[in-house]
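I'd like to ask you about the structure that follows.
With one protein chain removed, the remaining protein chains of the complex are shown where they sit.
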Amino acid sequence: MVSAIGAVVLKEIVVEFRNRSLLYTLLLFTVVVVLILAFALMEKTIAPELFVAFCWIVLFFLAIQSGARSFAAEYERETVVLLHTLVSGYAVFWGKVVYQVGMVTFLMSIAAALLLLVFDVPIASMTGFWLTLGVSSVLMGAMVPIFSALIARSQMKGALLPVLAFPVFVPLMRLGIEGMLDAVLKQWHVQTLILMGAYAGIVITLAAMLFDYVWRE
Amino acid sequence: MKAILIGLGVVGGIIVGLVPAVHRPRPRWWMALCVGGMGLTIALGLLPPLSGTFRDAVITWRQVNPELYVPVAGTLDWDAAVAIGDTLVVPMTDRAIPPTTAQVLIPSALSVPKDASVVILAVQRWKNDQQFVMRGIVAADPILALPFIPGLEERARNLFFHVPLSWVAVIAYAYALWYAVLFLRRRRFIDDVHSVSAVSIGTLFALLATVTGSIWAKFNWGSFWNWDPRETSIFLLLLIYAAYFALRQSIEEPQRRAQIAAVYAIVAFVTVPFLVFIMPRLMEGLHPGSASDQTAGPILSTQPGVLHPLKQIVFALSMFSFSLLFFWLLSLRVRSGILALRHKIQQVQEMSEIR
Partner (left out) sequence: MEAFLIRYSIYVVFLIVFVIWIGIAGWLWRLERRLVELEQWARRHEGNRP
């Protein structure tokens, strides 16, 4: 089982590194966002609340964009048949989740480091900030694959993904933004992270249970 | 008592709603029950006059708006009436517990029936807390009366329409979830028809709850939309189910559309308990029952005296009638959906016969 999941993850990485189009697009997106913010707010200290908002805007769009073509591409390349015959739906789902989590966390840590470099924001609890950011990226990344599987065969895929995912993300984002604000302004709390984990846990478990219905014809 | 009444309204509405199965025609008695129940809800919710006390009038004058007229119910003591100029000063005992007696100044232009034992007068506080001036008569010997709540006044009647609408919307979404699960297990298109019909009727109810709520909010909180936690959550709920329809629209193949939609309905429903039951109670907000409120709100609070007995009865009746209305609309939608499905199947069969 684990090896099947590992194989899917490896396949995702190899496919990505063959052309690196998604990686470059997302890196460019991150850099552009940070640059635009830097140009607009040059020489100005920004409020910590604004900094948290920037982090979450970048995180939301990173998570959505990284998952937008994940399944649709499989159908276009007609690699679905291979996946169907070689591995179980379970392995595909968890493989995609692991890959997505890695991708979002990696890109988000770059984005956060850039934002921190550009805006010299005083942060009350560095550990709390990075911990909240890490947990948020992991959970956001893990929640995306089920939605990208849902839209894979629909028309207007790109437009539909944020529409479908956003309302389900909102409770997580609400908690995450609150937790990050606490970390930046005063003190971070474990409870927020646990609550986030519980909510995302339910969604991801349900997604894993239902994935086969989306995946198998 | 309250829990039993309201429970009866909710559970009774669901049971009677499901008694002739949703895909069967509604019997005549059933439709009459729905029409009559709703008519009675409207009558009992809107017709009884409000009846307050002198204390309510003082509170309204002090804290809400000194210009407002407050309906005060009580008994006038005509024997002790004194005429000063062209106004009549009559002592009146209100129906508070314990009752208070105050002077009511009745201008000669206004007449009050002397044979009525209880009258409800629209009054305003006058020179001091013991003197009130009459502005009009609301009712004489009313059969039923609803309590006057300072700050809410007539707007409190919205409880009978706004709250059941949103509760029924949640019932509708739960029904849709149940049939989405059934569809995934049994793969019968009829289950999908049930699910999508419940979502569309539920969204209609949620929209009506939003509209009644926001009109009410304009007059009570000052603006149509305040981003109160409950407003945020119904907004997200509407967003989720709008996305549900967008998803359905974008998939052509029927089997796949039903399957994908069922999965989304299940995943999206996870947010409903969080948005409806948890978030609005944990956060500070304007709605009753939020974190800044001492009670759990008028309906769910277990404290005695939070909701007037007549209001409990009307609320239970309203829940019952709105549930029946939902199941009626649902039945119409499901049955026409099934007819359309059968028509399509037949077309396909005829096509294959021609070949």
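Labels A and B are assigned to the chains in the order they are written; within every chain, residues are numbered from 1.
What we mean here is this: contacts are C-beta pairs under 8 Å (C-beta built on N, C-alpha and C of every residue); 3 or more make two chains touch, one makes a residue touch a chain.
Values in this document were obtained by computation on a predicted structure and should not be read as measured data.
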Which displayed chains the unshown chain touches: B
Selected from B:P25, B:P66 or B:P113 as touching the chain missing from the view: B:P25
Options B:L5, B:M38 or B:I190, residue touching the unrepresented chain: B:M38
Option from B:A73, B:A139 or B:A206 whose C-beta touches the chain left out: B:A139
Touching residues on chain B - with respect to the absent chain: 25-26, 31, 34-35, 38-39, 42-43, 46-47, 49, 69, 110, 122, 135-139, 154, 328-329, 332, 335-336, 339, 342-343, 346
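As a convention for this text, only the chains that are shown with their structure count from here on.
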Chain A and chain B: spacing of chain centres that average the CA atoms, whole Å: 40
Chain A - residues contacting chain B, complex: 146, 150-151, 153-156, 160, 163-164, 166-168, 170-171, 174, 199, 202-203, 206-207, 210, 213-214, 217
Interfacial residue positions of chain B with respect to chain A in the complex: 184, 236-237, 239-240, 242-243, 246-247, 250-252, 256, 259-260, 262-264, 266-268, 270-271, 274-275, 279
